[in-house]
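Let me give you the structure first, and then I'll get to my questions.
The complex appears here without one of its protein chains, the remainder shown in place.
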Amino acid sequence: MSETAWGTWARRVGMAPGAVYALVVLSLTFTLFTTQFLTLRNLTNVGMQGSVLIIVALGMTLIILSQGIDLSLGPVMGLAGVVLALAVKQQVGLPLAIVAAIVVGGCFGLLNGVLIARLGLPPFVVTLGTFGMAQGLALVLTQGSSIPGLGPAVQYFNDGRILGVQVPIIMTAVAFLVVYVILYYTKFGTYVFALGGNQEALALAGVRTRLYKTGVYVLGGGLAGVAALVMTARMNAAHPTVGVGLEFDAIASVILGGTSFERGKGWLGGTIFGALAVSVLRNGLNLIGLSTSWQVSMVGMVIILAIVVDSLRGI
Amino acid sequence: MAEGLVLQLEGISKQFPGVRALDDVSFDLRHGEVHMLVGENGAGKSTLMKVLAGAYGHDAGRIVINGQPADIRNPAQALALGVSVIYQEFNLVPYLSVAQNIFLGREPRHPKIPGLIDHTRMKAEAQALLESLGVDVDPQAMVHDLGVAQQQMVEVAKALSVNAQIVVMDEPTSALTTREIVQLFAAIRRLTTRGVGVIYISHRLEEVFEIGDRITVLRDGKWITTLNVQDATMDGVIQAMVGRAIDRLFPRDFMMEKGEVAVAVHNLHRHGVLQDITMTVRCGEIVGLAGLVGAGRTELARVIFGADPYDEGEVEIFGRTVRGSPTERVAIGVGLLPEDRKREGLALILPLRENVVVASLRRLFPSGIIRRAKEHAVVTDFVKSLDIATPSINRMTKFLSGGTQQKVVLAKWLCTQSRFLIFDEPTRGIDVGAKAEIHQLMNELVKHGAAILMISSELPEVLNMSDRIYVMHKGRITKELSREEANQETILRHAMGVTP
Partner (left out) sequence: MLHFWLHSLSRLAMIIVLLVALSLVSPSFLSLQNLSNIVRQASLLFLLASGLTVVILTAGIDLSIGSVLALSGSVAANFIQQGWIWSGSLIGLVIGAGCGLLNGLMVALVGLPPFIATYGMLWVAEGFAQVFMKGEIISGFPRGFRFLGAGYVTGIPVPILVMIVVLVVSIFFLRRTNFGRHVYIIGANREAARLSGISIRGNLLLVYSLSGLISAFAGLVYVSRINAVESTIGEPLLLPAIAAVCIGGTSLFGGEGGIGGTMVGALIMTLVTNGMNLLNVSPYWQSFVMGAIVVLAVALDQLGSAKMKGA
């Protein structure tokens, strides 16, 4: 990176979006409350669990940057996982199965993109509808039950290690790198910022805005497919409802990480912090022994609080 | 004669419903010249440029670029033909860098890795462009972090990078400091030495003489004159901008006794927008607020009405100091007819009937329950007394004509029985007949003891209607004129900050 980019990076960190504070505060709190938090094993656990969220949140970052939103990414991930598992069970071979999962994710992204970019429908309602559609399809394909026992090839994506580091973490790092390059080093990424910051300027420059707007949703869907692989590997099974709620965590990660809803302002690195903060929150609450039910509302409230505070700080 | 001309606009006419914005206007631009385009508000300068830029179509006439007829139907085509317009509200993406903005849509490709942008080359080329303009801006700085002057330079660099042959600048110096203006002019000169023709729209006549080669004056949508700047004088230009027979649209044949003070503003300050404003309006009078676009008139009106906050000073309405939202204002009897009546004055998808009563609901129906018969009667009354042209009071407001829509807005405020009304460009875009009616209504209101603050860019209207006139310039009130001492030239001078 050039020197000015480092400077910009440092300045951004200095401005510290909510996520960084949240992460620090939460980590300290949980370290105080339970001895189990600050262990290598637990932290690795957080990293592993966070990887699914991070991958999805990466796509969500771009979507929100372009002034959109995608509420369907959770169930789409679930559906992709189901497709992956079914393909594995049908003996099509792992590579093809993975491709299938990503394609399914991408197709839903395409559907969302076309409805939103071409027809101009409000993103939150459209993706609420596709949320239902993806959820329904996942249930149909599995008839409501899980698909367990996917074999060591799939499990490698959770248990395996490359150079001593767990595969999910490597995958997350790779995904981050890829999206980072796309966002900051390609035309596509530039146009994502422009879609959010000044769509007219982009149109005036002769760029096909609808194409790129659709592309953002396709990318988000594809990433959900990748996340599905990690998730399915971790559970060694595909559950049709596993993704529900993930989109909320993803949105929270993105907002906490400093990406704003309305102006094409954002920071991909921030999303990592945001996702980690959310993961730490869930992990910590678990360690304290809070029941899952409490966790749902606690996480919800903390996240809303963070968004409100961020909002009041004056975006 | 045609050689050396990069642009010819021949006989351009443009009609909007009820208003002839451009009437057979011709204009030409030479390579490497700075051609100033001046005229009052509404003279047609912006419209002409929007036609050139492809933002508007035109009804008659043709555009010739470099000797070739050009068919410009949308901004992208204009851009492709080398026309670059720098609007007052810049067209930049805030969270991208300077270089990225300059090359938006034309990013250089990485020589080795396909699909990636060559940031090094982009940065270098942006740097070169900026340097050639004499501008010191870091190409990797984010546009959002730049000041207005620097952002403008980015726009100029952008125009340069697309090899624009014609650059239009609309009021480029309105937000700049003296030093920044010097830099801008240096940059413009660098443009012209490369053969670029610059069309420069401005109200600041001193700039005309500093940087202009030729000057064209428009008035009421017509071409008046084109001069070499060296042959022109300040007075002559103002005369040309203004010189018209002042036909009294509606003579004021009465003088009201001035009643209580409707609004008193003391040392009002709104950071960056209004400075040290002190003024009053009394019942029984119409006070005109004159000035050029950007002088701060609408901003002042909005602050008085409570639509925008203010930082220092005091606003007293009917003797009470007010600070809150429009809700409080409306309750004590203030009304605002906004400049943009479609976006701020009316709910277009609602029926006329609802738009008329919407501000008076509490007064008409204190119990909270609407009685249809009463509503019908009240609205029908207004339709009659204001002569509102509509087949039914239930017609969707969107389908009414401009003049009729304005009358609906007026009806809304009359219905509230407000005693202090602020009219922001009350007759803009309205045909002559309706104009006269609205003026008559305003006079009637004042006769019945109301106070009116009228913002208008049409000097005849200001002169005809006002008892007193405040002239604003750059957020301040530069002059208060009585009806007797006011004339078009005086007003224009003070509006442009040209005082002897």
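Residue numbering begins at 1 within each chain, and the chains themselves are lettered A and B in the order written.
The rule we apply is simple: a residue touches a chain if its C-beta (ideal position, glycine included) is under 8 Å from a C-beta of that chain, and two chains touch if they have at least 3 such contacts.
It should be emphasised that the depicted structure is a prediction, and the values quoted were computed from it without experimental measurement.
**Student:** So which of B:Gly82, B:Pro338, B:Gly429 or B:Gly475 would be touching the chain we can't see?
**Tutor:** B:Pro338
**Student:** So which of B:Ile113, B:Ile370 or B:Ala389 would be touching the chain we can't see?
**Tutor:** If we include the chain that is not displayed, B:Ile370 is the one touching it.
**Student:** In the whole complex, not just what's shown, which of A:Tyr21, A:Tyr180 or A:Phe248 touches the removed chain?
**Tutor:** A:Phe248
**Student:** Which candidate, A:Leu32, A:Leu177, A:Leu211 or A:Val308, sits in contact with the chain we can't see?
**Tutor:** From the options A:Leu32, A:Leu177, A:Leu211 or A:Val308, the contact with the absent chain belongs to A:Val308.
**Student:** By the contact definition given up top, give the residues of chain B that touch the hidden chain.
**Tutor:** The missing chain touches chain B at positions 305, 307, 325-327, 329-331, 336, 338, 343-350, 354, 357-359, 361-362, 365, 368-370, 372, 394, 396, 398, 412, 416.
**Student:** By the contact definition given up top, give the residues of chain A that touch the hidden chain.
**Tutor:** Chain A touches the missing chain through residues 69, 71, 115, 119-122, 124-126, 128-137, 139-140, 143-144, 245, 248, 251, 261, 291-301, 303-304, 307-308, 311-312.
Just so it is clear, only the chains that are shown with their structure count from here on.
**Student:** With chain centres taken as the means of their Cα atoms, state the distance from chain A to chain B in Å.
**Tutor:** 45
**Student:** Show which residues of chain A lie in contact with chain B when the two form their complex.
**Tutor:** For chain A paired with chain B, touching residues are 2, 4-5, 8, 181, 185-187, 190, 193-194, 196-198, 200-202, 204-207, 263-266.
**Student:** Applying the document's contact rule, which stretches of chain B touch chain A when the two form their complex?
**Tutor:** Residues of chain B touching chain A: 75-76, 79-80, 91-96, 100-101, 104-107, 115-117, 119, 123, 138, 140-142, 144.
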